[in-house]
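Missing here is one protein chain; the remaining ones are kept as they sit in the complex.
Take a look at chain A:
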């Protein structure tokens, strides 16, 4: 940390976290409606490739992100149609798509390998960007980082403060009951799977147009789709906690790179891989809190209990289970 100013470190964490936040929030929306879209790891890669390709050909970021969102929504749409309407196992369909999308991305993206393409530049917000420390961290970032950060309160607001958000959660908890109340659960699930998929697509393009610009094999974002899925669980399906989980993972990644320069004797791979087991460890910790024994132990420690209670979250009860009206 000696040669890196704190500001740059924090800005790096935020930039690294942004696509992860977007993808994890997309999956949060989908899962809160009761659908598991497991295809993230593949669809993010495919969207990254398509985003880069469109950006390279048209030099338009708008078109590039729109195309990436469309790819994400399309893959999610396959999960939705097979899972919700044709009654197939959502997890199985999603997993098959993960593998297919990855291969498809490398196959179709081959001509665009190692080309110099467009890259998002940081956008400094007037006045706010000049505040010392805070300015460079929060207000001199590429557009996609602002998008990711604003998405957190937006998703929270939608889920917890609007009637449609309430319906979304209701469908994910008990689609039968929602059906008796005049709601069409399958249409809602289709809609939110598509929206979640579009966000995953945008996250993919955020990598190829900003964080790890360009296209090549390996792209260097393999595994992040699975991490996004894990972060949704880590965050207890709550958008704010999910975003915090993404920040924690980004912190571990950036911190690892920094530590590497402090201890050059430790192999670089250790720092590259460390965030993944640490994430699993954090997941175990969060889930451990759900156990009765731990709860009872915590009752004697009110301060800690209050803090940890904020970390708890239960999955939507109908998660992954398809609803079929008679």
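In this text, contacts are C-beta pairs under 8 Å (C-beta built on N, C-alpha and C of every residue); 3 or more make two chains touch, one makes a residue touch a chain; residues count from 1.
Just so it is clear, contacts and distances are computed from a predicted model.
**Q** Write down which listed name, "Coenzyme F420-reducing hydrogenase, delta subunit", "ATP-binding cassette domain-containing protein", "Imidazole glycerol phosphate synthase subunit HisH" or "succinate dehydrogenase", is the UniProt protein name of the chain that is not shown.
**A** Its UniProt record gives the name "ATP-binding cassette domain-containing protein".
**Q** Looking at A:86, A:108, A:154 or A:177, which residue reaches the missing chain?
**A** Reading the full complex, the residue touching the unseen chain is A:177.
**Q** Which of A:163, A:218, A:264 or A:303 touches the chain that is not shown?
**A** Looking across A:163, A:218, A:264 or A:303, the contact with the absent chain belongs to A:163.
**Q** What residue numbers in chain A mark contact with the hidden partner chain?
**A** The missing chain touches chain A at positions 162-164, 166-167, 169-170, 173-174, 176-184, 292-293, 296, 314, 317, 325-326.
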